[in-house]
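Handing you a structure now.
One chain of protein is taken out of this complex; the other chains stay put.
Now for chain A:
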Amino acid sequence: MTMTQSTSTPSLKKPRTIISKERIAIYLFLIICSLFFLLPLYIVLITSLKTMPEIRMGNIMSWPETWNTDAWVKAWSTACTGLQCEGVSVGFWNSIKILIPSLFVSILSGAICGYVLSYWRFKGAELFFGIILFGAFIPYQALIYPMIKIFATFGLYGTLPGIILVHTIFGLPIMTLIFRNYYSTLPSEIFKAARVDGAGFFGVFFHVLLPMSTPILIVAVILQVTGIWNDFLLGLIFGGRENMPMTVQLNNIVNTARGAKEYNVNMAATFLTAMVPLLVYFFSGRWFVRGIAAGAVKG
């Protein structure tokens, strides 16, 4: 043991230094990239904690002299969007109001469609699935005007049920796809056994399949929470004045407000809007990546 070690030491030395140089290069690259990726978040955060005179001194990267949370309070409750001065809190609650029912309805719809497509073949099921998948790729611009007309006819345009329905419709492709894929991996004996035991259409779904769906439900929740929270266009068009989501309100505060710009308030509002998906991201960990992989299947 000692012999081999002593004889091999000289020959090992050289490759070792080469490897460590390589290692250094690898870590250097990763660290520089990390700084690039963290930069905007860092700048948004420190700007939100500065006072306006400090911001005007022009060092965007400098650490705030004192931590000042006035901008956060203002961003949350009194920042102006042109006419109203109620901060992003209104948008936050609107987004919550939109998110919770949309989440529930869109996931349940996708689960049911996936369930029917997996176990209850019907005439035209393939075509139905094809149309739904095509729906994932249609640019919103090619749908929006007729949809506005249809929604207006039913009195849904610019209402909360309207925007919930819109999120359900645009969530349908991806939700149906992931649930269909998930259910088709389950052994079909489960379904058959439940049927033999006398469970009906809803019985199988609610008592047998749904309890087994936890992993895919988590993926669906992550996809939909980030997707619906980050939506801008649909909320802008279908939400109406009463239900303007946080992203729209944020954009109004930053880009259309009159008078002198208060960058610290703008950045505090930006950070507040980013917080919900960021929390989802950090707490979901690997599930988030699974969600991406599931979403990527559509491509």
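Annotations for the structure displayed:
Throughout what follows, a residue touches a chain if its C-beta (ideal position, glycine included) is under 8 Å from a C-beta of that chain, and two chains touch if they have at least 3 such contacts; residues count from 1.
One rule holds for everything that comes next: contacts and distances are computed from a predicted model.
Per its UniProt record, the hidden chain corresponds to "Sugar ABC transporter permease" from the list "Protein-methionine-sulfoxide reductase heme-binding subunit MsrQ", "GntR family transcriptional regulator", "Oxidoreductase" or "Sugar ABC transporter permease".
For the chain left out of this panel, the touching residue among A:P53, A:P146, A:P211 or A:G259 is A:P146. Residues of chain A in touch with the missing chain: 26-27, 29-30, 33-34, 36-41, 43-44, 47, 55-61, 109, 112-113, 116, 120, 122, 124, 128, 131-132, 134-135, 137-147, 149-150, 169, 172, 195, 198, 200-202, 226, 229-233, 237, 247, 250-251, 254-255, 263, 266-267, 270, 273-274, 277-278, 280-282, 288-289, 292-293, 296, 299.
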